[in-house]
Every structure is written in structure tokens, then in C-alpha cells.
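Attaching a single structure in C-alpha cells format; questions to follow.
With one protein chain held back, the other chains of the complex are shown just where they sit.
Entry: subunit A
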Amino acid sequence: MIASILRSIGRQARRHPLYVGLNVFGLALGIGVFLTLALVVRFEYSFNTGFVDADRLARMDEHWSEPGTTPYESADVSFRALPFLKQDFSEIEDGVTFTATNLNVEKNGQFTHFSGRMTDPGFFRMFSLRLLQGNSDTALTRPDGLVLSRQAAMTVFGKPDVLGKTVEINRIGQKSTYTVTGVLGDAPSPGLLDNVDMLLPVPPQDRLQRSCFLFWASSCGEILLKFHKHNDIAAVNARLSDFVQHRASGTAEDQISIGADGKRVYALSVVPLKETHFHDSQVEDTANSAEQYVIDGIGLIGLLALILGCANTVNLATARAGLRAKEVALRKTLGASRFMLFTQFMGEAMVFSCIAGLSGLVLCEICVPAIASVTGEAVRINYYFIALLLPLVILGSGLASGLYPSLILSGYNPASILAAARMPACPQEGGKQLCYGTCWLWRNFLSQSASLSAH
């Protein structure tokens, strides 16, 4: 059967190269666009999903709605909340501050810029991150400890094996010497640690002097939380209003609190870390966000491209069904059953789909780097994902593009077809015009397609 299908396709390619070419190209284009956009959508949906226990990780946001100003939500919050959060909510397993900072390293008289984050010693434990070098439990316990990404280690020292080496870092105009206590390998991406070169502990003097550690109305970075259970996030969210009233409110003269009735102008919320990428399109002080409806729209376009590719194949196969009607009638008179013919035509559709799928993958290989280059997103081909998706796409496309023509072709009445072959004009069967079976078939198909488009 397989040999017969392959021979049939070989013959079609020889005798009707334009038909086969258009068929494969149309479907390959659809599959290629679908795969490419599926990778883009998967990338956008995968922010922060790579962390262990990602479902239990969240970020604290604050909401301001002062009279006379536009209400807004910010990811930068007051760090004063963190110890109270840990104290008041038993659902919280752990929590850290996470502040972006610019770092400059002087090397041979030239400054190299690095993107850094200041955080608490429990960061690696909370995110279950292991270091390539160094102890993740103690790497940020000493005030001059520094964890480098492997790339930053290569940039600064020219090698990844740099534990114990010192680096002079210029941060907001102050020079400090740090000792490398860890080298971080590939962190889950995309997400929180994208483009982060260095992690360093919050300087002790910051905890004592910096306003965001002292006052509710001051903010300078993110609070990241880990909950015991995913459902705890919603439970804590429901009680945050009372928390604000209890912890953040004070008197009108009070400098630390946010006033007598704090929860009128100030609120806190916990956003699951996996949702921050889309949520951040509404949030101030965040980077690298995306509108979910735009991403869903892109996914829909990919799906439509695939459907159009299949429709093109159905279109061509149906248009060509008339040419194959005589063959079908003949095969039936020679003893082929409807099932045999259906299997033959579905097999041909599957092989076409396979060829188009592989061609689509080649197209995807070309398109994905181009998209990454244009958008600046680190989208790349994930072959594990493709290995799971492509067989399904091939199977789905083969079924979608082959089912209708195969059912129609295998269902031809040979007597009507052979009678039509002898007649100069289209004969009738059951009130339908035949002409090798194509006139009504083609018309029906076109009318159904038009109806589908209209909807």
C-alpha cells in the first residue's frame, strides 16, 4: 500500500508538477508560518515558567490611587512590607527583595557596563537555582559576595573558573571591591534573570538608610514571594487590604506610614510570577512585557495560516478530483472497495502533508532567526517542542486536507462516472450535474468555502 501511494505521488509529480508543487508549497507555507508563530507564542507564554515550583512564585505589586491623579500599578514596592508579610501570612514560605542596578567594571582603563540585581541571601534557595561554581546557600551571605553569570565571568576574566577572584565595581559613583562567590549557569529563560550579568547582596547600609526599606510610600525594587501552595496566592490577595490598613496606615503626621486611612489610596496585590509578562503591560516600572491579546492574535494568525494551507490543498485536490474521477470509477470496476480507495487517497494526503511539514520546518528554520533579529526577542527553535508539535501538525493537516477529497473521491458512483465519460454534456444524477463528478462537487465546495469565509 505504501509503495503504491509513493508510486502514485511520484507519477503525479512527473505528470502534474505544477499541481504537486502548488499543493506542497501552499501547505508548507501554512505549516512553516504556523510553526514559526507557534514558537513565538510559546516563547511569550513561557516567561518565568522554567523555574522549579513556578506555580508558587509571585511578585508583590502596589497600587496608588491618590485624589487628582491617575491610578496606577507599580512593580516597584516598598521593602518595608516584606518582614510584615512574612510575619502576618503563614502561607508565605519565603520572600526576597530584587532591585535592578547598573554596574560598571573597570578593566584596562575602560569601563564595561553590566546589568545587576541586588537581592537577599535566600534568593537561590527560593528559586531552586544551582550554581556552576560556589555554594548557592552562602554565595550572597557576605556583604562583598558577587555571583556572576557565566558570560559575565568570560567577559571580565576571560574564563568561567573565577571563584574567589575580586572585582572592582563602580555602582552609582561608588567603587567597591567584591569577591566572586558563585558563577550562575543557564537560568530558566525567558524570565526574571534574562540579561542579568551579576547578582550581589543588598548593602547593609541600604537596609538602614535607604528610604524604600524604611517608608511605606517609597519604592525601589520588587518583592518576590514563594508560597507553600499555589492557591495561597489568591488567599493572601484577599487579605491584603486588611494588611495595608493594619501595617501601612498611621497618623497624618506619621512619616513612615501612608496616612490615616492608607487603604483608600494604597493597595497591594500578589501577581503569580508566570503571569507577570502579560500583566506587566498594565504596570509601571516594568520592562519586557507583552499584551496577551496581541500574542493570542499572533497565534490565531498562525492557526489561520495552517487552515488556509489545508484549504488550499483541499481546493486543489477537489479541483483535480474531476480528473481522477475516471480513475476512481475504473478502480472500482476492477474491484477496489471504497475503503481501499479512501485509504489510498488519505495516504497520498498524508505523504503530501509529510513533505510539506518537512518543507515547513525548513521555512521555520529561516523565519525564526529573522523574527528574533527583528523583534529583539530571544525566540529560538526548540526541537523538543517541534518534535512534539510537527507530527501532530502533519497528522492534522493530512486529515484536514485529505478527508474531504478522499471521502468524495472514494464515494463516486462508477456507473454515473462512466456514463458521464461517454456523454458530451454534464449528465444528471439525483438532480445533480456530474461531468465526471466535478461540476456539482466543485460548486458545492466553492459555495461552502464562501459560506465559511462569510462567517
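Convention: a residue touches a chain if its C-beta (ideal position, glycine included) is under 8 Å from a C-beta of that chain, and two chains touch if they have at least 3 such contacts; residues count from 1.
Simple rule for what comes next: contacts and distances are computed from a predicted model.
Visitor: According to UniProt, what is the chain that's been left out of this complex called? Choose from "Membrane protein", "ABC transporter ATP-binding protein", "Spore germination protein" or "RNA polymerase sigma factor".
Guide: "ABC transporter ATP-binding protein"
Visitor: Looking beyond the chains shown, say which of A:132, A:187, A:340 or A:358 touches the absent one.
Guide: Of the listed residues, the one touching the omitted chain is A:340.
Visitor: In the whole complex, what residues of subunit A lie against the chain that is missing from view?
Guide: 4, 11-12, 15, 326-327, 329-340, 413-415, 418-419, 421-422, 428, 430-431
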